[in-house]
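Worksheet for the structure shown next.
Shown here: the complex without one of its protein chains, the others still in place.
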Amino acid sequence: MFDLEPSEDQKLMVQTARELAKNEMDPAAHDADEAAKLPADFLKKSWELGLACAAIPEKYNGASMERSAVTGAMILEELGAGDLSMAIAMLAPSLVAYPVLDYGTDLQKEIVLRACTGSEFPKLTAALMEPVYDFDPTALRTTAIRSGTNYVLNGVKTLVPNGSTADSFLVYARVGGTGFDNVQAFFVQRTVPGVTVSEKEKNMGINALDTVTLTLENVGVAPDTRVGGAKGIDFERIMSYSRVAQSALALGVARKAYEHSVTYAMERKTWGQPIATRQAIAFMIADMRIELDAARLLVWEAAWHLDKGRKATKESYLAKMVVDEMVLKVTDDSVMVMGGHGFIRENPVERWLRNGRGFATFDGLAMV
Amino acid sequence: MFDLEPSEDQKLMVQTARELAKNEMDPAAHDADEAAKLPADFLKKSWELGLACAAIPEKYNGASMERSAVTGAMILEELGAGDLSMAIAMLAPSLVAYPVLDYGTDLQKEIVLRACTGSEFPKLTAALMEPVYDFDPTALRTTAIRSGTNYVLNGVKTLVPNGSTADSFLVYARVGGTGFDNVQAFFVQRTVPGVTVSEKEKNMGINALDTVTLTLENVGVAPDTRVGGAKGIDFERIMSYSRVAQSALALGVARKAYEHSVTYAMERKTWGQPIATRQAIAFMIADMRIELDAARLLVWEAAWHLDKGRKATKESYLAKMVVDEMVLKVTDDSVMVMGGHGFIRENPVERWLRNGRGFATFDGLAMV
Amino acid sequence: MINFQHGDSLNNLAAAVEQIARDHMRPFTRAVDEKEHELNPDSYINTMYEVLKMTGGAMNSPVMGAKEGGEKKRRTGNITSVVFIEKMAWGDCGMYLATPMPLLGGAAVGSAGTPEQKQKFLARFREGKPKWAAMAITEPGMGSDSGAVTTTATLEGDEWVINGEKIFVTAGKRAVEDSEGFVVVWASVDRKAGRAGIKAFLVDHHTPGMKVAKLEHKHGIRCSDTAVLVFENCRIPKENLLGSADVKPTGDSKGFKGAMATFDATRPPVAASAVGVGRAAAEYTSEYLAKQGVAPRYGIGRNKLTAVEKDLMMMEAKVKASWLLTLKAAWMSDIGEPNNLEASICKCKSGRDMVWVCQKAVELLGSEGYSRKHLVEKWMRDSKIGDIYEGTQQIQKLVVARRIFGYSREQLA
Partner (left out) sequence: MINFQHGDSLNNLAAAVEQIARDHMRPFTRAVDEKEHELNPDSYINTMYEVLKMTGGAMNSPVMGAKEGGEKKRRTGNITSVVFIEKMAWGDCGMYLATPMPLLGGAAVGSAGTPEQKQKFLARFREGKPKWAAMAITEPGMGSDSGAVTTTATLEGDEWVINGEKIFVTAGKRAVEDSEGFVVVWASVDRKAGRAGIKAFLVDHHTPGMKVAKLEHKHGIRCSDTAVLVFENCRIPKENLLGSADVKPTGDSKGFKGAMATFDATRPPVAASAVGVGRAAAEYTSEYLAKQGVAPRYGIGRNKLTAVEKDLMMMEAKVKASWLLTLKAAWMSDIGEPNNLEASICKCKSGRDMVWVCQKAVELLGSEGYSRKHLVEKWMRDSKIGDIYEGTQQIQKLVVARRIFGYSREQLA
């Protein structure tokens, strides 16, 4: 029966995430953005909470949480509300752990999942996006061509999170024609010849997140680096998980901007009245709320389809399309609610706008 | 030097058009729409004013007005504000006269232009649009294939204005591959074998306008029916004129809806105050005005390029793109300003919305 | 536990309603639009009335269903009603509004009526010939400020005497002239008391002094009769007052609040009717364009989409988003949570976005979309009412903002 009440477990996880966001992320977000650097101990601290990679089974020392995209979406919304850079950074290992959990060979699971349940933040990340205006996961430019038993990888990846410190990259590459079915994932070590890792990239937003450009020139990798071996991955489903995750982060960013606007509009007075009493401001904020609530339901529904075992390609794609538009509108309007004050970097709305605009240009930066 | 002041001649023409709109068109528009029929003597009356086809030279008994797309745009805005169905109906002869004036052979000019300066409303119209979702003037489906010295026409045309009574149709057809250059225009008599004229079409709006579907099945026409003979027409420029004309009509529809909204908002009171004093309504109306003014300048500029002898393909296309969006928004908002009253057919805004939505689906229904 | 799936029993019922929509609404939808008030969609009305009689309360009045029946833990009436309404409106929104059921008038009796009133006015909907009930609130000089009622009700002996004029009365003629229905009329018992003096009165069909002065010719939903009702010394029994007779000098009286509560409960159904129209247009457009070879490529790089493809996708997404918001608001009612905010959110969003969807449908089909050969132009006209009735988009935003800020009507007007 139709129901929107989260389970007790979900509420608990959300609470944990919300506290992290409130206590560790939000207060440090401005300085981290200005310094273009995560707070020194953030990854360690957040890692200890076990929010990322929580669905790894006990067998591998994991928390054995149910693998649920819905739960993940709820958690990621909270983390997104904390800070987008920090959220993506702390979630980056999931980009590797979950595909391996879902599709990896036993050996891959043993190695990767154990690395993702240790006390150290794992130096693992994934490389999917490419620096082109029309990035298309169904038609990657990065290729993996069979050469004997090995594969030879060529291509350029961008926005690889935690790239400066990662030892190992899960690289998505095209092994045939176009379409999701022709994409496979390969583990590439940083030290392998042909691999070049750039300096930290500079973007409009997510400044505190360390992302790099990864260039692969005739990089040879062994067959066992391919996730799932010959059977491979279901990349279409991986993309759906990823789109749900990014959308959930965007919900968090937008919600934070909305909440900030509500508070500000009720406090700020002009002509003796809170600006919330002016229809222009009140309607703008009402619209924020309406679009936010609508987008959340689309995200949850897409996630729910995934939890039901479906591919959810359409659902996750449409949810992300709506969310990407919504988060820009909401963060942009939150700047307008503050007027000139919203243009000053002391005011977080300007950062949320910079981060918010990113979503439509990201595809594959997070995973639930 | 940049200047937006109309000339005295232009002001005079605008005044004439405005009076026609105010006295003959607007008051009769509702009944005409309901009856799906023009007022009995409208075409005759309006024809006598000489607003359509005014640029035909004295040589052919014409008024010899300067051929100016800017002037035309000004006049058409007024007529559009009067009533869209009536405006298109009275302008339909221009769809034939101006291409002939610009490109016709001497004989074609002699016949057509004289018909367009007589005392009778000319039974001439043009057939351009086709009943497909992606109508494209650069890739018409209607073809004119050479057969010996003749041409054989095949295709289906829709939204042919005044089609039920027209004796002769100027049919646009593709004579080669795609692109504007491959389109030519042919005169087809109603009585020629292979020509079928439908009943009056039924549309959401422009109900009073008589439009038909014209079907051409292996219709053979002689070479001298081709406008301009072997030299032919500059269809690209014809489309620019047409897009400017339709945009100008849309400006009129939108302006009327805007003006009506202003009046209503200042008169209508809720809670003892005119609704114009509420920001939600006031901002909606401010936006109408802003978008209307912006769109008009784009239309004028495109028209001005035409008057300078340029093709104005881009300018007219972009102007129409903007206008089509604007007229929908403005007419839709004008319904919202009236609330429930706007949904009643006694209130003209509902007609303007039906007419306004049409523009994005029309391409080639008018000519300046 | 998050779940986006309905139970089997609702799915089965929904399928039955969809079948009715497909068989008894869609085939007539163009004709009832063209013929306006001349043609009663009898096939639909009679079929539907039999179904309604059989299924009893659940469909008879959506809101009543929620209040009256169901399990103790979790009621299902509101979800059920929005699911049904969405499907009926998908069939034809005008015909849905001409469905012989108590509609808003019934909802008012359901939420504020005494047991006797319920028996007298609602039981009749389970028997005999098709009947309608209507709600008469708006007056010519009145906009969205429902407090500005000038119609009066004066107690003379055992009777209320009603005088005034009401406009925008949905199913007004069917309720009071064409059937043995009734109308709920808002009138002031004390004009000096303002909002507090406004009460709702049950006026039975064919009551002398009440007449249908006019049927409006509308932009859309043309076969739904929108009546002007005139009351001239119209006398009704004293016990036909709905709610309390008290005129409290300050604040809202129970009568007015009760009537306003009806709106809270009916915004999700109105949203559902908007979604039904939007979904009809979105589906039709998809199917039409599919035949032309347009297949939305879900999943590919966003900057590779065509404009039509992107619009189609947005249409689909917006229909779903509005629908989920509507289900959410109804679900909250079912679990007994206050849903004033969510009811306005779903009404605002679906009203606005379904208009966008239908306008887009016309555009995507080009001149074909503008032609009456296809239904999309009709849905565009029908959709507009969803953005207007029971509170325009602007009114809904006011409500949403007031709830967000915790402001009163006075603080944010």
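The letters A, B and C name the chains in turn, as written, and every chain counts its residues from 1.
Quick note on the criterion: a contact is a pair of C-beta atoms (placed from the backbone, for glycine too) under 8 Å apart; a residue touches a chain by one contact, two chains touch by 3 or more.
The shown structure was predicted, so the numbers you read here are calculated from the model rather than taken from an experiment.
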item	value
Neighbouring displayed chains - absent chain, whole complex	A, B, C
Hidden partner chain, touching residue among C:5, C:233 or C:306	C:306
Given B:4, B:40 or B:230, the one touching the chain that is not displayed	B:4
Residue among A:177, A:193, A:309 or A:340 that touches the chain left out of view	A:340
Per the touch definition above, residue among A:3, A:26 or A:332 touching the missing chain	A:332
Touch list for chain A against the chain that is not drawn	34, 129-135, 158-159, 201-205, 268, 270-271, 275, 278, 280-281, 328, 332, 335-336, 339-340, 342-346, 350, 353-354, 357-358, 360-362
Residues of chain B (touch criterion as defined above) contacting the omitted chain	1-7, 10, 70, 133-139, 180, 236, 239, 262, 265-266, 276-277, 279, 282-283, 285-287, 289-291, 293-295, 297-298, 300-301, 304-305, 313-314, 317-319, 321-322, 360, 363
Positions on chain C where the hidden chain makes contact	301-310, 363-364, 366
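Operating definition for what follows: only the chains that are shown with their structure count from here on.
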item	value
Chain whose averaged C-alpha position falls nearest the assembly-wide average	C
Most remote chain, CA-based centroid, reference being chain B	A
Interchain centroid distance [CA atoms averaged], chain A/chain B, Å	51
Where chain A and chain C are represented by their mean Cα positions, the distance between them in whole Å	41
Numbers and ranges of chain C residues touching at least 2 other chains	394, 397-398
Numbers and ranges of chain B residues touching at least 2 other chains	278, 280
